[in-house]
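I have placed the structure first, in the form of structure tokens, so that the comments after it can refer back to it.
Only one protein chain is missing from this complex, and each of the others stays in its spot.
Chains here go by letter, A and B, matching the order in which they are written, and residues are numbered from 1 within each.
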Amino acid sequence: MDNTLIKLRSIEKSFDGEQVLCGIDLDIHDKEFVTLLGPSGCGKTTTLRIIGGFESADTGDVYFDGERINELPAHKRQVNTVFQRYALFPHLNVYDNVAFGLRVQKIGEEEIQKRVREMLEMTGLRGFESRRPSTLSGGQQQRVAIARALINRPRVLLLDEPLGALDLKLRKDMQNELKRIQRETGITFIYVTHDQEEALSMSDTVVVMANGRIQQIGTPTDIYNEPVNAFVADFIGESNIIDGVMPEDNKARFAGHTFACVDGGFAKNEAVDIVIRPEDVDVVPVEKGMLSGTVSGVTFKGDYYEIIVDVKGFKWMIETSDFVAPDEKIGLYIEPDAIHVMKKSEYSGKFGDYSTFSDEMDHLSDPDAEVGEDEEEAILS
Amino acid sequence: MKKKLSFLERAAAVPHMVWAVMFIVAPLLFVAYFAFTDTNGSFTFSNVELLSSYSHIFLVSICFSLVATFFCLLIGYPLAFFMSRAKPSTQKLLTVLLMLPMWISLLIRTYSLMTLLDNGGLVNSLLTALGLDPIAMVGTGGAVILGMIYDFLPYMVLPIYTSMQKLDNRYLEAAADLGCTPLQTMLRVVLPLTVPGIISGITMVFVPSISTFYISQKLGGGNFDLIGDTIERQFKYPSTYHVGAAISLVMMILILISVAVMNRFSDEKGEMIV
Partner (left out) sequence: MKTLSRVYMWVVFALLYAPILVLVIFSFNRGGSLSSYTGFSFRWYGELFRDSVALQSLKNSLVLAISSSALATLIGTFAALGLDRMRNRYLKGAVNSVTNIPMMNPDIVTGVSMMLLFVAVGGILGLSDVLGRWTMLIAHTTFSLPYVILSVLPKFRQFDASLREAAMDLGCTPARAFFKVELPHLLPGVISGFIMGFTLSLDDFVISHFVSSPDFQTLPLYIYNQTAHNVKYSMYALCTLIIVTILALLLLVNFAGGIGDRTKRRKEATK
């Protein structure tokens, strides 16, 4: 059975000589919730805009339902978009914004009224018909944008960082809401975000992108448990990434110790990257540990402690519910199935060491990421 | 706590206020005074009553200005749109190209247009060279209107261009996304969102058009008396100052009313946009 709705084949695109997409191949299936996930500037928005018809690929093809649609202008495509920061028409009220797509198709007012009402019902906007977009809160504008895009009954809905401007609480609510709408309508959603949590909790399929390339395509659990390289491992959640070798199948040697593991299929003694999630390391007394180290930092996170442990110079991040004191010597215990082995890649050695890690740094780099996103947009528009 | 203002801050606007009363308010009061007095300085309505004999001049002037304004909008609107969608570097160049004529004196521009259209001018010699009959253009109403369009087109384009520039490209994309053809996007999104620019463009073309006298003198060949010409003629000799003042007063009031109406319209639209 092939229910592929959208096919991208070797898409390349550059702006002002700077290549933003280097050969994108992607299949998107009917009724699927697909998320394009990646840091700012990775090309996810450009990919979305190529599907929407707002940009054209330099090379490569876009297929919709088996037909090549490279030259099809945006207004003839059966896709609709929820724009970043919504782009609601400021001269129209909520009702007229939602009715816009139907009016363009010259559908009768009676039918329009019925469908707009339905749509406002579904998005929880009843009673807001005559309000101007500028008088609505961010969450309400978001709902109008979704209603406006869905009323044309598109085959595919494109969402470009739709929740980026909302605060955390509202974002959680809207995530559930979007998921519900997607299930109810059965429309294919292509969702762009740089928020990995959002991607994991909402999607059927996650497409991780970096530097204009697709790094990995898979279900949220696949992506989290079986990252293909250091970039994906680091971008999706926290990971300790350690250089190691595979002496044989089901054996991994790193940090001066040979561990039992469940991965195989590598050449004998092949150099690999080992990923271990912070929550998969157990803290034990030194004598019971496979490894031992000194606690160099402890941060209280509410339901757990995040500790940094120095093991022979390599700093591990570990999440534990037991309190450990700074400078305490502890042992680490790792189950075989907590060890994930990856092939070496261009990202090896760039991620997964917490020696320079601090919470503050994380926050500082966030606004920069936003700026980067805006820059990407500036190039696009 | 209220911050105390220094003497400098309190007195700073006073010279300007004195100046404005003396040289903006007082002159207008004099216009009103002259409009309602005769040469002996006694009160009269005769100047205003005399205006009825100028009604056709008002009519012709209004017609000419409206036609010119209409064509400026017709030509200028697409120009402003295309300019606003060009590359930023091109936009800068185009803006300079558009502003340059605005900096060149109206006299020079009108004079150069007359040179081109004159009976012995380049257009007619081209027609002759092509074996066609020359057309007497200078002295016709068409030439006067053409002069207004030519002289004031940049004043239409610039404010519209400015409001187009503020128009976020995402609105155009959203319209296309929802199924609008380029033409539908234009009518349903671009046009309503640029109404303030259109209004100010119309004002900036209509006001100088209706009050011009140089254009009609040069390109009308003296065959067309517009309000401006009439006023100008009255102020050549002191005896007709009073009639001139009456005509000026009426024209000013007409313009102020129409500008106020337009601004009200644009305010309503503006509110919708903000």
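We adopt the following convention: a contact is a pair of C-beta atoms (placed from the backbone, for glycine too) under 8 Å apart; a residue touches a chain by one contact, two chains touch by 3 or more.
Being a predicted model, the structure only gives us computed values, none of them experimental.
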Chains in view that touch the one left out, judged over the entire complex: B
Selected residue (touches chain absent from view) among B:121, B:139 or B:192: B:121
Which of B:11, B:59, B:135 or B:187 contacts the chain that the document leaves out: B:11
Interface residues of chain B (partner: the chain not displayed): 5-6, 8-17, 19-21, 23-28, 30-31, 33-34, 75, 78-79, 82-83, 85-86, 92, 94, 96-97, 99-101, 103-109, 111-113, 115-116, 118, 120-122, 124-125, 150, 153-154, 182, 207-208, 210-211, 213-214, 218, 228, 231-232, 235, 238, 241, 244-245, 248, 251-252, 255-256, 259
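Rule of thumb we're sticking to: only the chains that are shown with their structure count from here on.
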Chain A-chain B separation of Cα centroids, rounded to whole Å: 55
Interfacial residue positions of chain B with respect to chain A in the complex: 168-171, 173-181, 184, 188-189, 192-193, 269, 272-274
Chain B partner contacts - residues on chain A that touch it in the complex: 52-54, 73-76, 79-81, 83-85, 87-91, 100-101, 103-105, 132, 134, 148-149, 152, 381
